[in-house]
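A single protein chain has been omitted; all remaining protein chains appear in their positions.
For reference, chains read A and B in written order, and residue numbers begin at 1 within each chain.
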Amino acid sequence: MPHPVISFLTDYGWADGFVGVCHGVIALGCPQARVIDLSHGIAAHDVRAGALTLARALPYLPLGVHLADVDDGDRGPRRDVAVSCGDGRWLVGPDNGLLWPAAQAAGGAVAVRDLAGSPWARVPVSPTFHGRDVLAPAPPAALAAGAPADEIGESIDPGTLRTLAVPVPERREDAVVAHVLSIDRFGNLELDAGPDDLAALGITVGGRICVAAGPHRLEVSVGEMFGEVDRGELVLFVDPQARLAVAVNRGNAQMRLGVSVDATVVLTAAAPAPAPAPAAR
Amino acid sequence: MPHPVISFLTDYGWADGFVGVCHGVIALGCPQARVIDLSHGIAAHDVRAGALTLARALPYLPLGVHLADVDDGDRGPRRDVAVSCGDGRWLVGPDNGLLWPAAQAAGGAVAVRDLAGSPWARVPVSPTFHGRDVLAPAPPAALAAGAPADEIGESIDPGTLRTLAVPVPERREDAVVAHVLSIDRFGNLELDAGPDDLAALGITVGGRICVAAGPHRLEVSVGEMFGEVDRGELVLFVDPQARLAVAVNRGNAQMRLGVSVDATVVLTAAAPAPAPAPAAR
Partner (left out) sequence: MPHPVISFLTDYGWADGFVGVCHGVIALGCPQARVIDLSHGIAAHDVRAGALTLARALPYLPLGVHLADVDDGDRGPRRDVAVSCGDGRWLVGPDNGLLWPAAQAAGGAVAVRDLAGSPWARVPVSPTFHGRDVLAPAPPAALAAGAPADEIGESIDPGTLRTLAVPVPERREDAVVAHVLSIDRFGNLELDAGPDDLAALGITVGGRICVAAGPHRLEVSVGEMFGEVDRGELVLFVDPQARLAVAVNRGNAQMRLGVSVDATVVLTAAAPAPAPAPAAR
């Protein structure tokens, strides 16, 4: 691996230097690695947002080591793991569900190592900065440098990995009950529903759909992209992750609809345009 | 090109992972490239701010491929292009004016390729994430790896490129009517006027100038830098892009003057200090 790739995702933010410190530790252990920062702006402790962002990115990243840290703040000891996946990737981070969707997307967890007591850790390990002392030094350095996996930590049963619950849409006779999975910088609402749910409603691109969220019940265009509607107009489209999303062209759908993550969004076929009234005699 | 440089500027923000995904795609196509992030904090859809930031940075970047994406949200299809410039640089992004000032700064557009149907694109191309599927994979990968340019896309007439209108200052007999071109993190106001406009008013460093913006009409020092005035004082200086700028030392000129981008700022010579009153008899 002349140019091993290490991706890195956290909720550390960029301002305090936490990310830079981890980059330093990675560079110490693996000078030739290329580090790709996926995001360090995951909301504090938002394990699910981190997990979804990581899983989404994986298909676009070279095979490598994918380091992630979002602590859930739950009581009790934290277990850090290195997960070897079916497609050759390694995922490294806390075992709190953060790595789960990525592991599924990468062929499943083939082998898992517990990083407690890893010889690669920087000692003394700070109880509150495992990212620096356990995650950044050990696995990326070790793996990227070709160390045998059994030096990384003790083998543990992949079946013990924490899973992560994500909302799933529910199909009813004439509706799809979807949920807001995530909201991006532009205020676009990504739903858990997909193109097949749209098809199940008999709706195609170019048509209209009824979107109900909170007090709102709106008929919107179904398009391929924002630019197909006027500025300020709502549009439903298939987003880059092949999920349905609601956006306002050059506006903010989150603010328009007043919803947040996990909100229920009910999709139904829009009523057909009323037949023109018979001409008055 | 052992270490090709790819610069990257967008309005994606850093939190959602969009930037990291593009880095991944670039790394897949061009493992040895060095990617320089110019900014991903351009205000959403602010094509002009992106264009100015890119053009400003160009003289300080190694020759390479300069990737940029700020969508204008305008209705109608978007055209993505790769522009070969007179000085050897390639500019890659949407043809919406974003690349125009940079192309001018780089010796003009010598040849332009339309990226529609580029064999380098990742298919299926997401209609709303050309950055990932068209821009990041195709041109940087192709160019940096030395692929012949005619494989990138069909040749199109450079004369059809969208231009970008930027404000220009207007000189009147005893005034320069300038405009706020951009505002930076520090609240410094960059004007479209330059040192020659200052000279035209007969004003030199060390003197005073009258700055009128909105309801304000203030006499301020003309300095070489902030540190020449006391904290909280206004100063006009020639900024690092050789444009006139208004700042408050350790303060925020935008908030002080209550202006935003495109605001008119009228510069005139400050009235000479009144002659001292004759001593009372």
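Assume a residue touches a chain if its C-beta (ideal position, glycine included) is under 8 Å from a C-beta of that chain, and two chains touch if they have at least 3 such contacts.
Just so it is clear, the model here is predicted, and its values are computed rather than measured.
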| item | value |
| --- | --- |
| Selected residue (touches chain absent from view) among B:Ser84, B:Ser118 or B:Asn249 | B:Asn249 |
| Hidden partner chain, touching residue among A:Gly24, A:Gly206 or A:Gly258 | A:Gly24 |
| Chain not shown, touching residues in chain A | 12-25, 27-28, 31-32, 44-45, 71, 73-78, 126-129, 132-133 |
| Interface with the undisplayed chain - residues on chain B | 3, 5, 7, 9, 14, 34, 36-42, 53-54, 56-57, 60-62, 182, 184-186, 224-231, 237, 239-240, 249-250 |
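The rule is simple: only the chains that are shown with their structure count from here on.
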| item | value |
| --- | --- |
| Mean-CA-position distance for chain B and chain A (Å) | 32 |
